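Just one protein chain is left out here, and the rest sit where they should.
Let's turn to subunit A:
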């Protein structure tokens, strides 16, 4: 196969939820001498972006998107050991988690998958995360972006608590804050002083790029 066909086979494997195919064609692409970064950017991420598009169009749902991301990671596992300078891989670093009091993390996990697929380094604190843990992690990894999620109206106020704590620690200027989840709206995001609101996983990625001044990928 020529390199164009190989990269398309990588992308198609991701789109078709085919873990084995993604690993196999990524390996073949490496063997064919294709630059590992090209395999990621023009193969794996293209496939994941196409999956994200189908998700937005209500053709793929959570289970499908998960399996696509499994395939993408299968390919990444093959390719990343061949990348010399790992830091060049990332557009920026993101801390993400579900605020304290809530254990619903489906949405958060999807946003994480899509952010990783788009080239961010993501530190996932999981769910039911106390405000202090978010702030500590942002400081530790010098995060560019903090993503907060909740599905419950009863825990929306926890988001404000995190933002207030960032301010108290004089860290608010250093990090952009993006919020999302079932009961959240853009007006709520503004009202608690967040920088942005993500209406779904792909919307969150768009907003993340906008907040950090990153050009939108041409392949989207």
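As a working rule, a contact is a pair of C-beta atoms (placed from the backbone, for glycine too) under 8 Å apart; a residue touches a chain by one contact, two chains touch by 3 or more; residues count from 1.
Here, contacts and distances are computed from a predicted model.
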item	value
Undepicted complex member, UniProt protein name, chosen from "Cytochrome c-type biogenesis protein", "ABC transporter, periplasmic solute-binding protein", "Methyltransferase MtaA/CmuA family" or "NADH-quinone oxidoreductase subunit B"	"Methyltransferase MtaA/CmuA family"
Residue, one of A:109, A:149 or A:202, that touches the chain absent here	A:109
Contacts of subunit A with the absent chain, listed as residue ranges	17, 58, 60-64, 66-67, 70, 101-106, 109, 128, 151-155, 182-183
